[in-house]
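Here the complex is missing a single protein chain, while all its other protein chains stay put.
In this document, chain identifiers A, B, C, D and E correspond to the written order of the chains, with residue numbering beginning at 1 in each.
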Amino acid sequence: MAEGSVLSASPPHLPYSGIATFARAPIVQPDGDWRADVGVLGIPFDIALGFRPGARYAPRELREASLRYVPPFTDLAGRTRMANVTLADAGDVVLPSLEPELARERITRAARQVKARCRIPVFLGGDHSVTYPLLRAFHDIPELHVIQLDAHLDFTDTRNDTRYSNSSPFRRAAEDLPNLIHVTTLGLRGLRHDPEAVAAARERGHTLVPMEDVEARFDEVMTALPPGRPVYLSVDADALDPAVLPGTSSPEPDGFSYALALRVIRAVVRRHQLLALDLVELAPNLDPTGRSALIGARLIMETLCEALDD
Amino acid sequence: MAEGSVLSASPPHLPYSGIATFARAPIVQPDGDWRADVGVLGIPFDIALGFRPGARYAPRELREASLRYVPPFTDLAGRTRMANVTLADAGDVVLPSLEPELARERITRAARQVKARCRIPVFLGGDHSVTYPLLRAFHDIPELHVIQLDAHLDFTDTRNDTRYSNSSPFRRAAEDLPNLIHVTTLGLRGLRHDPEAVAAARERGHTLVPMEDVEARFDEVMTALPPGRPVYLSVDADALDPAVLPGTSSPEPDGFSYALALRVIRAVVRRHQLLALDLVELAPNLDPTGRSALIGARLIMETLCEALDD
Amino acid sequence: MAEGSVLSASPPHLPYSGIATFARAPIVQPDGDWRADVGVLGIPFDIALGFRPGARYAPRELREASLRYVPPFTDLAGRTRMANVTLADAGDVVLPSLEPELARERITRAARQVKARCRIPVFLGGDHSVTYPLLRAFHDIPELHVIQLDAHLDFTDTRNDTRYSNSSPFRRAAEDLPNLIHVTTLGLRGLRHDPEAVAAARERGHTLVPMEDVEARFDEVMTALPPGRPVYLSVDADALDPAVLPGTSSPEPDGFSYALALRVIRAVVRRHQLLALDLVELAPNLDPTGRSALIGARLIMETLCEALDD
Amino acid sequence: MAEGSVLSASPPHLPYSGIATFARAPIVQPDGDWRADVGVLGIPFDIALGFRPGARYAPRELREASLRYVPPFTDLAGRTRMANVTLADAGDVVLPSLEPELARERITRAARQVKARCRIPVFLGGDHSVTYPLLRAFHDIPELHVIQLDAHLDFTDTRNDTRYSNSSPFRRAAEDLPNLIHVTTLGLRGLRHDPEAVAAARERGHTLVPMEDVEARFDEVMTALPPGRPVYLSVDADALDPAVLPGTSSPEPDGFSYALALRVIRAVVRRHQLLALDLVELAPNLDPTGRSALIGARLIMETLCEALDD
Amino acid sequence: MAEGSVLSASPPHLPYSGIATFARAPIVQPDGDWRADVGVLGIPFDIALGFRPGARYAPRELREASLRYVPPFTDLAGRTRMANVTLADAGDVVLPSLEPELARERITRAARQVKARCRIPVFLGGDHSVTYPLLRAFHDIPELHVIQLDAHLDFTDTRNDTRYSNSSPFRRAAEDLPNLIHVTTLGLRGLRHDPEAVAAARERGHTLVPMEDVEARFDEVMTALPPGRPVYLSVDADALDPAVLPGTSSPEPDGFSYALALRVIRAVVRRHQLLALDLVELAPNLDPTGRSALIGARLIMETLCEALDD
Partner (left out) sequence: MAEGSVLSASPPHLPYSGIATFARAPIVQPDGDWRADVGVLGIPFDIALGFRPGARYAPRELREASLRYVPPFTDLAGRTRMANVTLADAGDVVLPSLEPELARERITRAARQVKARCRIPVFLGGDHSVTYPLLRAFHDIPELHVIQLDAHLDFTDTRNDTRYSNSSPFRRAAEDLPNLIHVTTLGLRGLRHDPEAVAAARERGHTLVPMEDVEARFDEVMTALPPGRPVYLSVDADALDPAVLPGTSSPEPDGFSYALALRVIRAVVRRHQLLALDLVELAPNLDPTGRSALIGARLIMETLCEALDD
């Protein structure tokens, strides 16, 4: 296929039926000859987390869940969204077993290929360690901002003898990418924060927003960044309250409601230029009710609706 | 048995013990010789839904869950409720495999029989398609109102080549029942609404309340209907937030809290004449924690407490 | 794509990774311009069964499980099989909600299209009712034989008021297809057999082999049919012992071991001309260990190895 | 209802539908005015086991599973069984929380009542401790034999400071019931046997058959007892191989196949006079595939077919 | 080991690794020669509850979950807590099978031993019945207060023929312990309250706070008790909203959010002298997502942080 095609208006398949590509998008190769508004890439890599595995299953489950949310969408007011948006599904990065460095190289390469072919890449993790190689694909953005929804800072230098775990992606990215000038982290909570990581993030001028302050400081935080900035949005599934989204390795109570997460994302996307979105740390195997993947897929769609709304 | 007997004041069985009828009510035949305040009828029919089956298990699981909520009830203030209420359990409609039209006929017939023998029938679905044949049993009510708690409008003309799916019950009922003069739908949300269905509902003057407006417009919506109207109350399990009630085919985040659902139901029941209650789209197989059926059963009991309070 | 391509010799993806087509086969349309040795078609239809739903999930889960069994295969003796076999995945039949007759028409049509484009179609059910419309696609075979592995006869005239349930596919096929001259059913067991169905099958000269006789009568049964006959092979997941394959609606103890099922299939395929294979009644949602889908996918592959061996 | 009615020949309900009594038998009170061939009594008591609870759920789940096995049954040879058998479901013993002695008294009383009203009582445990109070209901049989299928001897004097656990039912019964003259235990296996219990059982002349000897010594063991003896049959779910029946507190590998268990039961029932049957230690909550309850229910039905065959 | 050692600052094990003691604390015998700030004791007893068992698994699962929360903790502001706190894990009370009175004796004895060796004992239930024998270990406190977070009053005299179920711990304690002068119960809700128990509690002057009043009456309730009182804090898992913590026998909707539970606990601990904490009725087997145990363990840690903060 030469190009991400416009989706047919009435996809006939029931959600449990048909080969599952993201929202019924055509399949493309990351380095193929295609162009689309949105390019989806899966990164089924979860060997860098330190607790409960399962994020490797997320790309496939998010594709399946997305079949309940195939655009276009019409709201109660009759407004139709994503009617003319093209999507393409670039499949998953072909990852090695076990070889973390090789894995990171391949992730960066595939992300670059997808990024070059679409307006907004959507990356389906994987654990949060994949955000480091993903961000490397954005080394060419003059001033790169990250907005991160997360219970944890993930700016730790070393954890359990590794520098590349899911606790460190932004630290490694900050070291490697001079253009990564700022990270805003919203939703921090939990008993233990790595003091060195907190200090290092603050020294770089990062914005750290504890969960309990997100609502109160909403306008302040959302307007702290000058408008129009290129923003990479990284959503860790554990940002959400585990009552809402229990399928994640390291749940922490008192997180984002779905509505608040959406409010943050919409504010970011409206004000800035969305470079890319990743959704990481979703472990569908830990949620037998299936709602974690459904909610994850819907959050992605809502983000795209907002970002691609004209 | 000739009559729904008053429940014994202290049922001796532990909830996991004994043959499970609804709240230990005596078993009756839908067309038998009995009278009761409340008649319970199960409709284990779920072949009309388009996603995850399991609502066929709901009548049995709701009966089992109801054993934690056997009346009478005394609240902290010492007020006793449902002390003199009679209940009867009319079992499940005997349904065919696969033959949808025959199934609908039987549902309507059994519903009529139960309706003729009690003050308030309680219908245990089944997917939401069963509300259409259930409503047909109320063709003799001069001015029939429906109040529907639901994430979805379910007023679609045709979906996936059928006019009888769980997306269409109110459309079919509106076509068939001239006496069905109004539907109030509370809790609408989700990415996609069928524009034709929304327009058709609005043209009929239905009241459509998005989830995010339920609290703000509570008094307005609750008093829009003149008091004392006969109301059929239809509760779709997906009206509730999936964090509260995850066992449903098509969960949508940001739904009713239990308290808000109860507040709506109480307001409706106090102001109007409750003709019947259905609880549909509960899929207990999708919730291994068991709380979905427990909460569904309790919601039914709370509704009855309110409706039968003297 | 114009043609089912030869599979690459070393598929790089790990089984949990990549978009899941059957054994990484290219995606085709049932009525597209392609040719392949094997064409795979899913039929996610399970509303005709009378007990526990879930077979609708089987096509997708079998595709995912097949990723552990991507040809070519080399055995311990160094013999390589399916090295030059082409596979194509024709996706799932686009099924309506609820409309059984329309569903059957579409199944027959899609099966005919796939059959016309490959040597051996593989049909992924669905409950066993789908075998009736599938067999209709073989109305043009002069003398059609069916070999059925099944705990149940599935030759019942009417069950629970329907003639089209998963208890009746071979009865309906026998009525409709004059060319369907014989059915051999192996693995019959359970407490209750429909006497009318047994008598009707025997009157037609069908061969009924109880499970306990399969091994003892193996050679007799396997040579009863003259060699070289065109055979449609229908494997009901409940033929297998539920200890081996628990994910099925209506398990019956004391069924086929995997080895015995394979022995039967190999004997059939070597002696006769395999027209098509279906695997039905697999309900992966009923087996949280995941082995039911894995074993189902492997059984399909073993059958193909045998049938396509040169 | 005055009497256990003959079952209707064609029960219309699908198995997941209708209020679940055992095989759709009418509900009776243990001490009511009824007579039936078979009387079913549940004992949802599992606080005497020392490992994984859940047997309290077995009576209800066995009733639900029995709905797949509603008599009469016709086999492939056209022979119909249980056509004229009457069944009655006496519900569950009303048990206290926690008070073991009171629980045992009530179990014995209800068992006596059921025994007085039917030819063959079927007792649905509960853990194996309930067999002691059940056996007390048979104090009036002049020479009482027990045949026990079990991985464990359950003849321990004291375990973890109690004399009434599920390891001791036959020890307590032997002490209390002078008429209990012999126990045959088949299927013994596992790493550890209580030496004192083994010695005590042997001193009383009990027959202890290790699992690995059951087939080899089949005829010897089955004919050791003079024919026509009154036999209480006690089937512990862990007698069966956990691959066949995983839902049990203390599974031990290498147990009875379903076929061998059935062979033993048939031999016993044909040769002797079946006084009663209990099925204990089934923990349906430990088997999400649901097959444990289905197999348990079917085993009961097969036993009744054999015992009531004329 | 002679003494609860100070925890090493950087425990090297990943949470799923290593032998699980509470927060990696050293193992001690309840009556051994040790001293620590915190002594942990498990009481895996759940035969006194009347619904769904599983609390017997809570001590082990809470220990495993605690490994994500090993002190010391540093918050975002850089404040470090529990840096110099010593913990000791006294294992589980050695309980008999089935013998409730003996069980209660052993629980009281072990609790006394732990209490004598640490500043704050932490008791891991078990169902709520264990709080009665636990409170007996505090018979020597001149004026003992209990603060209870619970959906249910648990002050019932007799339920289902026993006086020792999980509905009665505070009634029995009030009878036995003259020094137990007051109970504050927060979070009461549900359909049915035992009128006799409510009256008896009120007659004794207990404070009963319905869930819906907790926030509104927060300051009033929290300051009702004169400051500095010795308080035994008893947290029933069902106090929390089942969306937050679904793993409990008897969930009731509309409970404590995690934040509100923490707010209450912090207020109590800051104002009074925390004698001990118990967490009961956690049934991890009822929550396959694992978050119930994780949240329970974190709640304990937060309580200790607050209580041991200097």
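Convention: a residue touches a chain if its C-beta (ideal position, glycine included) is under 8 Å from a C-beta of that chain, and two chains touch if they have at least 3 such contacts.
Treat the numbers as computed from the prediction; the structure is a model and nothing was measured.
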* Structure fact -> For the full complex, contacts between the hidden chain and the displayed ones involve A, C, D, E
* Please pick, from C:Pro210, C:Pro230 or C:Pro288, the residue that touches the omitted chain in the full complex. => C:Pro288
* Which listed residue, A:Ser165, A:Thr207, A:Ser234 or A:Thr303, touches the chain dropped from view? -> A:Ser165
* Looking beyond the chains shown, say which of A:His13, A:Arg56 or A:Arg112 touches the absent one. => A:Arg56
* Structure fact -> Missing-chain contacts on chain A, rising order, are 46-50, 53-54, 56, 95-100, 102, 129, 159-162, 164-165, 285
* What chain D residues would touch the chain not displayed? -> 50-52, 160, 188, 191-195, 198-199, 208, 210, 212, 242-243, 246-247, 250-254, 286-288
* **Absent chain, residues of chain C that touch it** => 12, 14-16, 68-69, 73-76, 78, 80, 241, 243-244, 257-259, 288-291, 294-295, 298, 301-302, 305
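FYI, only the chains that are shown with their structure count from here on.
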* Target chain D, source chain A, minimum contact steps -> 2
* Take the average of all CA coordinates in chain B, do the same for chain C, and state the distance between these two points in whole angstrom. => 40
* **Interface hub residues of chain A, defined as touching at least two other chains** => 12, 14, 16, 243, 288
* Asked: Looking at which chains touch which, would you call it a line, ring, star, complete or other?
  -> other
